[in-house]
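A single protein chain has been omitted from the complex, and every remaining protein chain is retained in its original position.
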Amino acid sequence: MELNANIPSGPIEQKWDKARFEMKLVNPANKRRHTLIVVGSGLAGASAAATLGELGYHVKCFCFQDSPRRAHSIAAQGGINAAKNYQNDGDSVYRLFYDTVKGGDFRAREANVYRLAQISVHIIDQCVAQGVPFAREYGGTLTNRSFGGAQVSRTFYARGQTGQQLLLGAYQALERQVNAGTVEMFPRTEMLDLIVIDGKARGIVTRNLVTGEINTHLGDAVILGTGGYGNVFFLSTNAKGSNVTACWRAHKRGALFANPCFTQIHPTCIPVSGEYQSKLTLMSESLRNDGRIWVPLQKGDKRSPDQIPEAERDYYLERRYPSFGNLVPRDVASRNAKYVCDEGRGVGETGLGVYLDFGDAIRRLGRKTIEERYGNLFDMYQRITDEDPYKVPMRIYPAIHYTMGGLWVDYQLMSTIPGLFVIGEANFSDHGANRLGASALMQGLSDGYFIVPYTVGNYLATNKLGKIDADDPEIRNSVACVQQTIQKLLSINGKRTVDSFHRQLGKIVWDYCGMSRTAQGLETAIGQIRELRDEYWQNVKVVGSADDLNQSLEKAGRVADFFELAELMCIDARERNESCGGHFREEYQTEDGEAQRDDENYSYVAAWGYRGYGNYPELFKEPLDFEYVHPSQRSYK
Amino acid sequence: MRVTLKIWRQASRGGSGKFVSYPVDNVNPDMSMLECLDVLNEQLIERGEEPVAFEHDCREGICGSCGFMINGVAHGPLPATTVCQLTMRHFKDGETLTLEPWRARAFPLIKDLVVDRRSFDRIIASGGYISTSTGGACDGNDILVPKETADRAMDAAACIGCGACVAACPNASAALFTGAKITHLGVLPQGKPEQDRRAIAMVAQMNAEGFGGCTNIGECTGVCPKEIPLEVIAAMNRDYLRGSWRARDNVVTPIRPFTEWSTGSKLKNDPTGG
Partner (left out) sequence: MATTVIGTREIRPIRFWESTNGQKAIMAVTGIVLLLFVFFHMLGNLQFFEGREQINFYGAALRRFPEALWAARVILLVSVVLHIWSSVKLAVRKNGARPTGYTARKNINSSYASRTMYWSGPILLAFIIYHLLHLTAGAIQPGGAFVEGDVYGNLVKGFSVWYVSLWYIISMILLGLHIRHGAWSLFQSLGMNHPRHTPLLKKLAMLFAVVVVLGYVAIPVSILAGVRP
């Protein structure tokens, strides 16, 4: 298969205009005759469903939660980037584009990133019009902050709840369309398979999570906005329900999965406190603006932090990166935390933690200022750990947070299955090997509001889509597959719970395919994952029935898919013999321990094709050309 | 530490339910309430019993999925905290905790501690938005919003839609939820054009859902994890009164609440005719 990204020709500034002009349009009167299926109701899914509904299509939108408003986009804290240059500090579309390509360590597609930067300004306008209560200056204008080490202030925010407010904006737009009768909403409904007829995506198989009913929904195109797969690690900052199932089942039906090993670790999470831990809580990166990160100089120093004198503390980020200090990008900060903990200098009971100390900031700025800036984060920390961060330094540790990889899409956001579009975190396209702060919200909304509504129309206008026979063997086959999997999971009746397997799987992936990786470690991981997967299918215990709300059954299906994905992640990581962004291979580092890219051999997107259960997947490469931003070594010294 | 969880078990909406007590040993004080339930569920599955169904997703207090009554208080004893962030150190060793689902006619029970809150979605669908379609927006700075107004809007917009306000209200009223959205959109200049219409439509749907009426008691704001103030209910009343007085349009079309799950929501005007 030849991977064609369908990037329009011409100068980068004009590509998107050109693409839009060349698109065929659907006659307004015919739009309502097209049924479009949107899976997921986060920023990408809800904004796409709402916009397609506004355009007049008949949209069916699905989410596994009890309401579209619960999607995990809601948990994003920091903000959303846009190249508005309201602060007059030299920002521009080109600069946002440049920063994103560079931040992604030159593994993203230039044309897509440029379009993202262009659209960013419209997103803010759209969200303001919807009533998103962004922070304002006293004069009434929008205010910005600098975020994640960016040199310009381009981040728009609504307190520490930007994701929530943007999602509620999209959710409200979606509910408006539900009321208008253009969108049908299916909450508590999980997609379990994709229906492909004559090579085109024509529908999905779902399970109603309350009644257990298996249904098929047919349409002219399927749009997946189902988020990332960070929960393969079990412990992550993702919501408990976040899963890869929709994407994985589409992958099994022929959609290529790109760059699965590109995962992002967030440096400022609350450390694990015990075996029972079910998820990790992120604290905004903005804490690093005033907090200083340190560990004791001595190994195994068990003194309480206030007993350790200044001279015996190692402010390792400030020491190693004098110019960026505590504000180095996420991957660098995370990796360094791991190093000091591996050296045995980690703090807290588990030794997996470093201090984030506000002592200096409080002395310099006063407690009141710190309270104003971070009050709610400090409260949250205290609620969870029972320690007062105004008095005792916070303890933080990295945790998996975002996945840059996802289903491969072309410039039109269409996967390798015609008619299957993938948007938001679920696709691989814009962040390369590392995502910058405040860019995820931007990408989800850009895909949903401003890209996919056009490109889907073009697909519908240029493809002849015949009527589907409800009895088509492909449909029956997909339904049968779903039913078999469910029956199988219920019938094993082994000894171990789904969670115990998931926890073990997560530990393997974290240890060998987490913050730093080695070829040998990955080999070990692949072996362990296969073994565990085989045990899973013989020894898992799922109680209850398939005919009502059965949360362990839901989990069991999702974990089964995580097993296969985990293996693919490790294969991809082993295949990529370089270090870039969130993918750090210990064999490939510079003398002072920084990531070393290999642009000669690895400047490509690795897109994997499924070749049956347990078979080695097939690798397709999409070469990346950098016409505008020339690859250079990232340096934060 | 050790606690006894006295949990409401009910297999389905139609069936009858009862409390079942489960002792849980080895509770770590740093665990959240939901992690404590996880531990119990693992034990139940290993014994071949059905685990306790409870709603949860983000586990960081923002998605609004989780929530149940603990000893008669929605989301438990700690103010401004959802059950997912409520750690066990707030309970005494050996304590018995009674866990009960939200109870309201507009929140029909699905299973154990899980209830159906689609009534909230229908209230939003009836008018909880600003009618602007993608693409037509003017520059963000063309609409000046005073900081104080933006802050007030944000205070109200912080609602996570968990339903604790309804659960705690002696009247089972959804006034705090509805008022929060009406306030959020109503104070902003962008939301002014629809202010009257919105309040009338949302109140009509709220009433059609079978929630009780607000009698200004204040339990709702006391349990609200986001501490939405009672002020939003006054704002709803104001918008409703003013809207009822001056609106020229006379059409209010609440929809009939539905509790079926089999096929989801259906279109008002289904193009396929089915």
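Letters A and B name the chains as they come in the text, with residue numbers starting at 1 for each one.
We take it that a residue touches a chain if its C-beta (ideal position, glycine included) is under 8 Å from a C-beta of that chain, and two chains touch if they have at least 3 such contacts.
Source: prediction; values computed, not measured.
Looking at the complete complex, one finds that the omitted chain is in touch with B.
For the options B:V3, B:L44, B:C84 or B:A106, the residue in contact with the chain missing from this view is B:A106. From the options B:V3, B:V24, B:V39 or B:M69, the residue with contact to the chain not on display is B:M69. In the full complex, the hidden chain is touched by subunit B at residues 19, 69, 71-73, 98, 100, 103-106, 170-173, 175, 203-204, 206-208, 210-219, 221-223, 229-231, 233-242, 244, 250-256, 258, 260, 262-268.
Heads up, the rule we're going with is that only the chains that are shown with their structure count from here on.
Between subunit A and subunit B, the centres computed from C-alpha atoms are 27 Å apart. By the touch criterion stated above, subunit B contacts subunit A in their complex at residues 11-12, 28-32, 34-36, 38-39, 41-42, 44-46, 48-51, 53, 55-65, 78, 81, 85, 87, 89, 110-111, 114, 116-118, 120-121, 124-141, 143-147, 149-150, 153-154, 157-158, 160-161, 184-185, 188, 190-191, 261-269, 271-272.
Partner subunit B is touched in their complex by these residues of subunit A: 32-33, 47, 50-51, 54, 58, 65-72, 74-75, 84, 86, 122, 124-131, 133-142, 158-159, 161, 164-165, 168, 171-173, 175-176, 178-179, 181-182, 184-189, 208, 210-211, 213, 215, 237, 239-241, 273-274, 276-279, 281-282, 380, 383-386, 449-450, 453, 495, 497, 499-500, 541-544, 548-549, 551-552.
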